[in-house]
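Note that one protein chain of the assembly has been removed; the remaining protein chains are unaltered in position.
Moving on to subunit A:
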Amino acid sequence: MQLGHCRFDIGKGDLINQDTGVVWHLPRAELHVLTLLVEYQGKVVAKPLLESGHEDDLQLSSASVSRAIFTLRSFLGPQYETLIETVKGQGYLLRPHRARKQSDKQWLKALIKPLQILLVVIALVSVLLAVLWWANLATDSDGQVLPLSVETVTLTSGQQVDVILYSPSKTNNELLIEQSQQLIQGLQLCPVTIWTRVFLSLSHDKQVLNITLRGDHYGQSLIRNLKISDLRQPKQFVTAQWLETLNICSTSSSQIALSSRSRGGE
């Protein structure tokens, strides 16, 4: 049985405020009064009937009935206390509140609907932001360049050197591959070298070949960057003669320095 925002459980004798969840187990007088009012809902219940008690129960005094009405109204709250109406000189009346209940629901619906729409909008915006974030991540992963190829070259001594090519595209890399093969042939002539990894990349307009040699010498990292421009056609960035001047077969950092110095003296 619904009474405003409260539900009356006649079987258990509980009045439950559904907004707050507060359960009020009705005392004897309140239970008796409310049961009778519900039983005769929409009709005036005479005071003597309310005071008559319930079957085995003792009779209630007029003051007990008045106090029960007061506490029931208090529990129903200011919004619904008028559900229990005093009919002067006769008794009390529980007003049929179906119509009012409906209007209340409409009022609630009118309130809740915009809030729900607002929440749905916020949720949609959140989902949209999340999608944009993921899309952004996906774009980033596209921007990341992975090696075009990694080739391990084995020298005559058995030493291995990784030759790694980088290109933003998987097509039109013939020149880069061709130049890397030139370099690999040069490396294969070395019995041993200080370099363990070689990185190659060709500029996007194929004007500059970049070679980075990396190695270790007594725990120290060694790096050598070579940038070769070639205005000739066809382009020959890496040639056997040029590789000889580079001293790529060096086995110590001092030899590299010596090589650089000797080039400087030319």
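As a working rule, a residue touches a chain if its C-beta (ideal position, glycine included) is under 8 Å from a C-beta of that chain, and two chains touch if they have at least 3 such contacts; residues count from 1.
By our rule, contacts and distances are computed from a predicted model.
Between the names "Succinate dehydrogenase subunit C", "ABC-type quaternary amine transporter", "Peptide/nickel transport system ATP-binding protein" or "FidL-like membrane protein", the one given in UniProt for the chain missing from this structure view is "FidL-like membrane protein". From the options A:Q2, A:T20 or A:Q185, the residue with contact to the chain not on display is A:T20. The residue touching the chain not shown here, chosen from A:V38, A:L155, A:I177 or A:V208, is A:V208. Checked against the full complex, the one of A:I122, A:A135 or A:A240 touching the unshown chain is A:I122. Residues of subunit A in contact with the chain left out of this view: 19-20, 108, 111-112, 115, 118-119, 122, 126, 140-141, 143-145, 166-168, 197, 199-204, 207-208, 210-214, 220-221, 223-232, 236-237, 242, 260, 263-264.
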